[in-house]
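Once you've had a glance at the structure underneath, I'll fire off some questions.
Here's a slice of the assembly, chains where they normally sit.
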Amino acid sequence: MISTTAARLADALGLPLVGPDRVITAVAPLDSAGPEALAYAEGVVSGEAGCVIAKEAVEGRAVIIAPDPKLAFIQALNRLFPEERAAGVHPSAVVEGQLGQGVTVGANAVIGAGAVLGDRVWIGEGVIVGPGCKVGDDTRLFPKVVLYPGVVIGKRCRVHAGAVLGADGFSYHPTAQGPVKVPQVGGLVVEDEVEIGANTCIDRAFLTETRIGRGAKLDNLVQIGHNVRVGPACVIAAQVGVAGSTTFGVGVLVGGQAGFTEHLSVGDGARVAAGSGVIRDVPARETWLGVPAMPARQARRILAALKDLPDLAIERARRLRAAAGSND
Amino acid sequence: MISTTAARLADALGLPLVGPDRVITAVAPLDSAGPEALAYAEGVVSGEAGCVIAKEAVEGRAVIIAPDPKLAFIQALNRLFPEERAAGVHPSAVVEGQLGQGVTVGANAVIGAGAVLGDRVWIGEGVIVGPGCKVGDDTRLFPKVVLYPGVVIGKRCRVHAGAVLGADGFSYHPTAQGPVKVPQVGGLVVEDEVEIGANTCIDRAFLTETRIGRGAKLDNLVQIGHNVRVGPACVIAAQVGVAGSTTFGVGVLVGGQAGFTEHLSVGDGARVAAGSGVIRDVPARETWLGVPAMPARQARRILAALKDLPDLAIERARRLRAAAGSND
């Protein structure tokens, strides 16, 4: 972390500082920040933080005033924790492709023949960029990422360690002699400003392309099947699985471990709760949950009623016994 | 892709071409194929495809006639998209084991002491083959696959990037001093023609062996516990988890994200729906679903009735209030 002062930071952010100047040598959550730490407050400023980013001034405190304190805190973090940018190709790397200006290639990374890396691309240790891949300017591939041949990644993306992009889609043709593999000869396109989590897998398409839209964010251990289209600005939490050919619109939010069967359509702005099992199309802007998933209002009514189910079953058994008795 | 013509392709496939010959420079789905593209049709031939593989001739169109159009299309893809076969050991690879004829070893791969690779094995970049492993003829290990020591892989298998085969089974003995690790000294055997997805994990056995049967297909991010036996021709979709010592018969089909507790038996030809949680044995040829999983017919009846549960609960509350009132 780069040390600074409240005044210098406020200046860099283009925001007013109210109160005394302070040295900033740390960042911390509001409730545990010390006198040299920067914190932010969504609401009331409390605790001991030396400098707080908040919406309103506080008597005797160093407060950087911001309409969206968390956004200003994010901008502060980006200044105080600049990412490593030691350009250059490590001598142990194997580079057969073409590199833009200011590219970093880490130890033991492999850049295949015909691959093209844009300017300032950062390739971590042990990354494998397959033949013919394209990686846009300022994108970072963390250690051990694997791009299968021909995968296209946009600009300013972050792909975390161990992610596998462009492996074969999972498709077998049933025959009397058992399942026969369907070759997967399509592509994978990841648009600009996408973040992909550690050990996440996104398959290449059968014939056409799998596509992850601009600004989409995928957490760790997510599975995206072949031919899937994830729209721009979707946010998909960890361990979600999306089966082949399913399409997400713009800004879909999906909670962790949710699953989607194949050939579904999920509309713009839809929200799907963690752990849901989606087997039907989800209309735009609706919130769905449950296994199988349904509109949240309906699912919540059922979940609330489940607590009465044991008594309903007991009362039914009693009625049946009574009816049987009256028949004796 | 290799360019061809409809006549040459039909000849190579041993199938009749009806209609005019055409140049083929692309492959595509039927509904988006252009005049130089090959497509296939399960039913009625539509669209603009230059050449279609279908069951019946169509007036004025280049049609390759096949009893199973998709199978013929698969065979065409295998001819038009041959997989890379640049034999040779990259100078950066570390090879201490023994290689068959025509083996490819990619950059920065490591073949441990005593490992034995069959003919035409293809080892991707950064693969780690542990000491004493065996890999059969024509098998492909994609980049970053890890084989722990002593793992045995059959012929004509495909193991996708990041898969980890033969790590320790998860087993701890509870003691007053906390959980004590149970060493996992058994093996892992993968039979011929198995495909294993990206970042999938298959654990070695405790004392005996974990075994994946001939022709089985596992998708990405699957977890197979120690001592599990997956029968021949099983097809297991992404993110499925199978706990220790569970046994699958022949040709079991499992949908994505399903889970199986330990020591279960799943019979030949059983089908388990996506997202199911299986905690009991599944008889052969039955279809199960649900959490917990049960025969599909029973599960569907329950799911259908759930929509009435809120009203059942409301009517019960009304009855209870009425009864309480009549007691006043």
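Lettered A and B in written order, each chain numbered from 1.
Here is the rule we use: a residue touches a chain if its C-beta (ideal position, glycine included) is under 8 Å from a C-beta of that chain, and two chains touch if they have at least 3 such contacts.
Because the structure is a prediction, the values reported are computed rather than measured.
> Out of the whole homomeric complex, 2 chains are present here; how many copies are there altogether?
3
As a convention for this text, only the chains that are shown with their structure count from here on.
> What's the distance between the Cα centroids of chain A and chain B, rounded to whole Å?
Spacing between the chain centres: roughly 25 Å.
> For chain B, which residues count as touching chain A in their complex?
Per the stated touch rule, the residues are 1, 27-29, 32, 68, 70-71, 74, 77-78, 80-81, 84, 90, 92, 106-108, 124-126, 142-144, 158, 160-162, 195, 197-199, 215, 217, 219-221, 232-233, 235, 237-239, 251, 255-257, 274-275, 291, 303, 306-307, 309-310, 312-314, 316-317.
> If we count contacts the way the header does, which residues on chain A are in touch with chain B in the complex?
92, 94, 108, 110, 126, 128, 130-131, 144, 146, 148, 162, 164, 167-168, 170, 172-173, 175, 178-183, 185, 199, 201, 203, 207-208, 221, 223, 225, 239, 241, 243, 257, 259, 261, 277, 279, 291-292, 298, 301-302, 304-306, 308-309, 311-312, 315
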